[in-house]
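One protein chain omitted, others in place.
Letters A and B name the chains as they come in the text, with residue numbers starting at 1 for each one.
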Amino acid sequence: MSVSPATPITLAPDSRWTHHRTVGFGYLTISTVAVGVGTVLSLLMRLHLSWPAWSLPLHGPILPEEYLGLVTMHGTLMLFFVLTVAPQSGFGNLILPAQIGARHMAFPRLNAASMWLTGLAFLILLTAFFVPGGSPISGWTAYPPLSATALAGPGQGEGMDVWLAAIALFSVASTLGAINTLTTIVKLRGEGMSWTRLPLTVWGWFTAALLSVLAFSVLLAALAMLFCDRHLQSSFFVPGGDLVNGVLLQHRGDGSPLLWLHLFWFFGHPEVYIAILPGMGLTSMVLANFAHRRVFAYRLMIATTLLIGLLGILVWGHHMFVAGLNPFAGSAFALSSMAIALPASAKVLSWLATIWRSRPQLTTPMLFALGFVSLFIAGGLTGPILAQPILDEYLHNTFFVVAHFHLIMAMAGVFGLFCATYYWFPLIFGKMLSERLGKLHFWGTILGAYATFLPMHLTGLAGEPRQYAQLTGVPGPAGQLLQTTLPLQNHITYAALFLACAQLPFLLNLGLTLRSRLRASQNPWSATTMEWAPQATDELTAHRDPCHYAEDGVLFLGQWEPDATSALPPE
Amino acid sequence: MHFTQGIANGLRFWHLPVDASRHGPALDAHLLLNLWIALSLLALAHLILLAGLAFRRRASRPVHTLLLEYIPLAALTLLFALLAARAQQLWAAQRYTGASPAAMQVEVTGMQFAWYFRYPGVDAAFGETRPSLVAPGEGNPLGLDQTDRHSGDDLVTSQLVLPAGREVDLALRSQDVIHGFAVPEMRLKQNAVPGQTAHIHFTPTQPGSYAILCTQLCGLGHYRMQATVRVLPPAEFDVWLQAQEAATGKRGQP
Partner (left out) sequence: MPPIVTPPEIERRHKVHESDNGSGRRPPTDKRTGGNGEGDSDNWNDRPQGRRGPRERLSQVRMGVFFGLFAVLMFFIAIVSAFFVTRASGHFDAYSRYVNEWLPTTIPSILWLNTAVLILSSASAEMARRSMFREEDVMDEWIGLSRRTSQRATAWLTLTLGLGVLFLAGQWVAWDQLAAQHVFFKSNPSSHFFYLITVAHAVHLFVGVGALIAALIGLRRSHQIASRQIFVDATVWYWHAMGLLWLFLFALLEFGQ
C-alpha cells in the first residue's frame, strides 16, 4: 500500500462539463437557489398569516391570490427542486461514482443534459411570478377543475401553463437522471464491490432512482392530459356541465377530477420517498461512522430500503380518503399505509441500536444525522394516525398534515442534506467546516424546527385547515374557530423567523471556510467507505463491506484496504 | 364517568373542539388513544436515543438482531394492527353503509365561494337543477328548474339548520371545482367533487352553532368559504321548518 500523497486527494470540482462532479455542482446550485427562494416565500406566508395588513415594501399587502401563489410556488420549489434534486441528483452525482469504485457515471453527456434541462425547468418555473395573472394558485398538487381552466382564478391562465411546462420538463429530466443512476449502480461498480458491500447510501439512491423511473412518467401523462383539458377542450378531468365563474365549460364528455388525483398521487407518494430514501441511507452510514460501529442489521436495512420503495407505490390512496373514493378502497389503502410503518420502524430501531452505548464523536455531521433520526421519529409517528381513514376524516388538509410532512420532509430531509454537506465538505474542498459554527447551526435549527412545527399539530387538531390565506376577518363560528388558533400561529411565525436566522451560521461557515487556507487530512472522519480512499477508487478493489471498526473504537479498516494485517493507522 | 372526564381533559389538552355528533365520541376516544401512544413512543424513542449517547462505550457483543429488531418490530406490528382494526371498525360503521331510510335528506352544494343547502320540502323529493339556469343574482344559486314539479317546495338556505337527535343524510355536490365540506365540531369531512354526488350521514346531538369550513383549495376565496350548522331542539326545528315552508308556499307554486 503506497504512502499517502502529500496533498490529499479530493473530489474537487472539475472543468469538463460532462464530468459527474460538474453536473453534481450544477444540480446543487439549482437546489441552493430554489431553497433560498422557497424559504423567502414561506417567510412571507408566515408574516402575512400573523400580520395580514402588513405591507410588503414596493408591493403592498399580500392579496389572497398572491398568498396562494406563494403556497403553490413554495411547495413546488421545495419538493421538486430541492428535495428531489439535491439528495438524489446533487449529492448522488458528486459522490456515487467514488463510493462504488466507478470512474464516471454511465452516460456522462446524458447526465449533463438532464442537469441543464432541470435548470431550464427551474428558470421557466420562476417566470410564473412575472406572467400576467401571476403564479398559479392551485397548490403543488394542481387539482382540476381549479387547474383545468383559466376561469377558476387568477394565475390559472398563463401562470398555470408555465407551471405545467416547467414540471413536465422536470419530469423528463428526472427520468433521464434516474436512468443514469440505475445503470451506473448496476453496471459500473468497481472491482469487489458486490451488492451487499454497497453502502446504504447507494441503496437509497438506487431505490429512489427506481421509483423515479416509475413515477415521473405517470406525472408526465397526467400533465399531458391536463394540458389537453386546458387548451384542447377535452374532458379527461373536467366533468360535464361544469359552471366556473358563471361560464358553462363546453368540454365534450364527462371527465372525473378523481382521475387526476389517482394519477397525481400515484406519482406523488413515491415522490416523497424519493426525497427521503437517500437521507435514510446516509444517516445509517454516518451514525455507524461516528459511533465506530457496524450498522446494526445491515442486510435488514437493505431489505427495508427496498421494501419502503415497493410499498410506497401501493399507498397513494391515503391522500384521497375523503376525496370521493369508495370506502372499501379507503380500507385497502389504510392497510398498505399502516404496513409501511414497519420497515420505517425497523430502520429507526437499527439507528438506535447502532449508536447504543457507543460514545460517538459528536461532530457536526453526526449531530445532523442524530437530528435526522429525531425528526424522522417525530414526523413519522403521526403517519400511522393519518393512515387511519376514520382519523383522517377529521385531520385531512388541516395543519396536522402540514406538521407531519414538514417534520419529515422539510426538516428530516433537509437535515440529511446538511449532514451530507458537513460530512463530505472536506472530501470535496479539502477543508473542514468549523465545528463551532456547525454546532451552533445544528442547535438553532433543531430547536427552531421543533418550535415551528410541533405547535402545528395542535392547530390542526383544533380544526384549522391549511392553505388559508387569512385567519382573520372570517365571519361566523368558522371565524371564531380560526381565531382560537391565532396565538399558536403567531408563535409559529416567530419560531419560523428564528429557524430562518439559525441558517446564518451555516452561510457564515461556508464563506469563511472556503476562503481559509487550512487543509483537512485525507480521511478526517475515519470513514470506511470508498470515496475516502487515498487514490482514485476506480483503481482500487473493495475488499469487504463498510464500517469495519475495531473494538477499541479507534482503529478502522477502510473498504479499500487490502487485508487485515497491513492497514495503516488512521491519520 | 372517569372515562368521559378523561376524554374531556384529553380534548382540552390536544386542542380538540367539542364534538356534537353521535359518532364523535368513539372517534375522539380513538384519536386520543393514537395521540397519547404517538407522544409516548416519541418520548421513549428519544429517551433511548439520549441514553444510548450518554452511557459509556461498551464492547460490541454478538449481535442480538432477534431481540433488538424483530421483537420490537413484532410488538409495533401488533400495536399498529390493533389500532388499524379499531379504526377499520369505526370507518365501516361510519361509511360502509348509507344512511337509514328515515334519515333527513339535505343537499349541500359548494361553489366558489359559498355553501348552499337545499331541503326537499313536503314532497320529500329534490327538484331538477341545471347549470344553465344558475343565477345567483336572481335568487337561484343552484339553478333550480322551476318547471319541474318537485322544485316548488324545495327550500334553499345559506345556513344548515338541523334538528338535534335525528340522523341526516347530506348529498354533497359542487358546481365548479373541488371543495371540502368540513364540520370540525361534528368530526365530519368529505370533498364535494363536481360531476359526482357524495353522501355522508351523521346525527347531531347538541344544539348550538357550529362552523363549516372549506378544506380543499378552491381558489381565491377558499379561506372565507364558510357556513354555519345550526342545530336546534326538535320542536324549534319544526317551528323553523314550517315557517320556511310557509314562506316558500307564498311564492305561488301549485
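Simple rule for what comes next: a residue touches a chain if its C-beta (ideal position, glycine included) is under 8 Å from a C-beta of that chain, and two chains touch if they have at least 3 such contacts.
Nothing here was measured: the structure is a model prediction, and the numbers come from that model.
When the whole complex is considered, the residue among A:Gly36, A:Pro52 or A:Gly240 that touches the unshown chain is A:Gly240. Considering A:His19, A:His251 or A:His404, the position touching the chain not shown turns out to be A:His251 (whole complex). Only one residue from A:Ala208, A:Leu263, A:Ala449 or A:Ala478 touches the chain missing from this view: A:Leu263. From the options A:Thr76, A:Asn93, A:Thr149 or A:Thr175, the residue with contact to the unseen chain in the full assembly is A:Thr175.
Between the chain not shown and the residues A:His48, A:His74, A:Arg189 or A:His292, the one that touches is A:Arg189. Note on the undisplayed chain: of the listed residues A:Ala86, A:Ala106 or A:Ala527, the one touching it is A:Ala106. Contact between chain A and the absent chain runs through residues 102, 106-107, 110, 175-176, 178-180, 182-183, 186-197, 213-218, 220-222, 224-225, 228, 232-236, 239-241, 251-256, 259, 263, 266, 294, 541-543, 548, 550-551, 555-557, 564-567, 569.
Please note the rule applied: only the chains that are shown with their structure count from here on.
Between chain A and chain B the centroid-to-centroid distance comes to 32 Å (mean Cα coordinates, whole Å). By the touch criterion given at the top, residues 64-65, 68, 137-139, 143-146, 152-154, 239-246, 248, 254-258, 293-294, 296-297, 300, 322-324, 327-328, 330-331, 334-335, 338, 341-342, 345-346, 348-350, 352-353, 355-360, 362, 370, 373-374, 377-378, 381-382, 384-385, 387-391, 393-394, 396-398, 458-459, 461-463, 465, 467-471, 473-481, 488, 551, 553 of chain A touch chain B in their complex.
Listing the residues of chain B that touch chain A in their complex gives 14-17, 27, 30-31, 34-35, 38, 41-42, 45-46, 48-49, 52-53, 55-60, 63, 65, 68-69, 72-73, 76-77, 80-81, 83-84, 87-88, 90-92, 94-96, 111-112, 130-132, 134, 143, 175-178, 180, 182, 184-185, 187-191, 193-196, 198, 209-224, 226-228.
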